[in-house]
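Here the complex is missing one protein chain, while the rest keep their positions.
Our next item is chain A:
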């Protein structure tokens, strides 16, 4: 193919030789490949144009308005496959039915994490291996069969001793995998909802007020229902709600699922102390305010690291720490 088109090889050689001989001198060097003109160099609108610009007046000047079908894209209600001519836009497009606006701000906790917490966590968790002394391979995680029975042949390896679950590996912490808060589940189990549906509505409003996300109802057997949410901001919990709790010891050190998720519960009185609920406390029937469970899911792979992350954000822990 290349031999059939000798001009191609020739041009390549020519380009290579010019590149090699020339030294870099700013835009003249780049201009071989890059167009020097940039849209950023275009001057902005003139003062007179700014004064004249009025979108409302311009739209009023139109004698007949365009029908919405001419400028508004309506996504299909149902997805009819990749070959259908009417395709839904991506969820990031405001025209999509799945579009969720946001972000609306740069949260203080996120900024603190990046500026203060993450460097400190890296300092605390980093394990240094001097050059030339890399850690050796760890032992096998699954046990093999001893071969005492002929039936051991071709069996899958045995689970670790004591539990059928293989624990997550803790990779060495570097700047790339500092543990961070991934998501927060807020959950409420309502045992009275089977008797009175009012409990369900009140709990839904409480959770929506606290987390700014619509609650989902999970129906269980015998008309028991509970709520799940996946959004939240621990700032208010740590700085407003927890200090108000009388004789509060903190979160139990035994909490956690040994893979980096720490959870705790709040009783109905404490839920009433959330500023979002307290501001219109009268709107909720007092006996119907639910207790909630909060599960902080982190990217840490063990509870020790997750606890360190949460305590750096201000969550107090008490008692013996179980990992």
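The working rule: contacts are C-beta pairs under 8 Å (C-beta built on N, C-alpha and C of every residue); 3 or more make two chains touch, one makes a residue touch a chain; residues count from 1.
Rule of thumb we're sticking to: contacts and distances are computed from a predicted model.
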{"item": "From \"DNA primase\", \"Trafficking protein particle complex subunit 6B\", \"Large ribosomal subunit protein mL46\" or \"Mediator of RNA polymerase II transcription subunit 4\", the hidden chain's UniProt protein name", "value": "\"Large ribosomal subunit protein mL46\""}
{"item": "Contact with the hidden chain (one of A:38, A:105 or A:163)", "value": "A:105"}
{"item": "Contacting the left-out chain in the complete assembly, out of A:94, A:147 or A:164", "value": "A:94"}
{"item": "Residue of A:39, A:69 or A:115 touching the missing chain in the full complex", "value": "A:115"}
{"item": "Touch residues of chain A, complete complex, unshown partner", "value": "44-45, 50, 53, 55-56, 59, 94, 99, 101-106, 108, 111-112, 114-116, 119-120, 123-124, 126, 128, 130-137, 205, 279-280, 282-283"}
